[in-house]
Every structure is written in C-alpha cells, then in structure tokens.
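Omission of a single protein chain aside, the complex is shown with its protein chains in their original locations.
Coming up: chain A.
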Amino acid sequence: MELAADRLRWTANGRAVVDGVTFTVPQGSFTGLIGPNGSGKSTVLRLLAGVRRPSAGRALLAGSDLRALKRREVARRAAFVAQETSTDIDMTAAQVVMLGRAPHYGRSATSEGDIRAVEEAMTTMGVRALADRSWSTLSGGERQRVNIARALAQGTPVLLLDEPTNHLDVSHRLDLMERLSGSPTTVIAALHELDLAARYCDHLVLLDAGRVVASGRPAEVLTPPLLEQVYRVRGTVGEGPDGRMDVHLAPLTHR
C-alpha cells in the first residue's frame, strides 16, 4: 500500500514546522526520513499517521485522503510507533502488544487469531520472555521492542516508525533494520543514523527546516555537498565490504 505526502503543511503558534512537504513512499519500500533535529520528521510522520491534522495539504493512504477515512479504517492499514511512549499505569508487555489488535476486535472477546498475531509479533521482536513483565520494569530498549511488536501485531500493510532504533543495542538495531528492509510491508521511518539509512533504505527523504531538501535513492540524497549544507558535517560516501553503501562522517572543522 502506497503512502504519500501532498504539499503537507503544519503550523504551531504561527511557525510552520512542516512547510509544503511532498513525497511518495512506494508500495513495499523502506523509506527513511532523515534530517537534523527539529527538521520536522516527527511531525511529518504524525501527519501521515493521522495523529495530527495538516493545516494545509493532504496525507494520502493508498490514494485516499486520511480525512476521508474513518479512524478504524486507518488503524487497520497503518500502524504508528511514536518516539516516546510513557505511562505510569501498570500494564504488562503482553497487554501492550495486545493493544495492536484493537482495530480488529469484533464485539466478542479476543479471538485465537488475535492471540496468534500477538505471539508472532512478540517472537519477531524477541520479547516473548517479557510477556508478563510490567511496562514500568522494562528498559528503554525493551520498551521500544515491545512497542514495535505492538505495531507489528496490528498487522497493517503500512508501518510508520519514529526513530525505531532509539535505545536499541547494536545487534537489535541491525536485526530490526534487516527485517524492515526485507519485509513486504511499506515502511517509513524517521532515522538519525545515516549509515543505517544508507545501508538499508530503498529510498530517502531529507528534510531541513520543515521542507524537503532532497529525495531519492540513498546515493542520490547522501552526497557530500548536501550533508555539509544540511547537517554541517563532512561526509565521505563509498562502498562497504559487503557491497552496500557506506557513509563516513566527520566534523567540518576536522582536517
């Protein structure tokens, strides 16, 4: 299922946080949304997920405007993982993952299919052993994995992830990126690690100050001039030992 931003604009207190953003996330692709802090990545994701209403422009899910769809219809097609989810209410990890099944519930109680989807998602994210643990006792990385499992249990053709690699250790980080790039699901993720974005994404959208600066294949977006212009860093782009794209970054002042 395809996802698209059409001249999206979102203003807060008269300031445009997102200003005329247009791009398409092709069906089945893994698209990385990159850009410095405050460039509008999270807001774009929220607009595309339907959590926020655009001030102008449209967020399109499979060609239809999100505003024309019912919340539940959107929830069956697109799952969203926010950057920070904090609650002081005592819930177990399994309960959190089960929330992902909410858009599929009928009037009756939880079905066998729901249980299966929850178990599968927890296995995929390696959190089955945490099922009965209380959310408040989980580490940052464990919470992140449980929350992604919650989105996977939602079983949607589209996933929107805000910094999904946050708090994850190296092995879980690589494992997640492998899975996302290998899955048939349409994925858009805000990412900070440009090396990971370069290696695993099919498609990158580079934001700066709420506008799209560049979009396209990683090699087209992660160019030394653009990296210097947007991130104020010196980037060297090459090919890694496994044939995938490799990015090396250094401060501008470094000689």
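Keep this in mind: a contact is a pair of C-beta atoms (placed from the backbone, for glycine too) under 8 Å apart; a residue touches a chain by one contact, two chains touch by 3 or more; residues count from 1.
We adopt the following convention: contacts and distances are computed from a predicted model.
Missing chain, UniProt protein name, picked from "Na(+)/H(+) antiporter subunit C", "Succinate dehydrogenase cytochrome b556 subunit", "4Fe-4S dicluster domain-containing protein" or "Iron chelate uptake ABC transporter family permease subunit": "Iron chelate uptake ABC transporter family permease subunit". Here one chain is not drawn; of A:115, A:219 or A:250, the residue touching it is A:115. From the options A:40, A:57, A:103 or A:210, the residue with contact to the unseen chain in the full assembly is A:103.
In the full complex, the hidden chain is touched by chain A at residues 46, 49-51, 70-72, 74-76, 78-80, 82, 85-100, 102-103, 105, 109-110, 115, 118-119, 122, 128-129, 131-134, 137, 150, 154.
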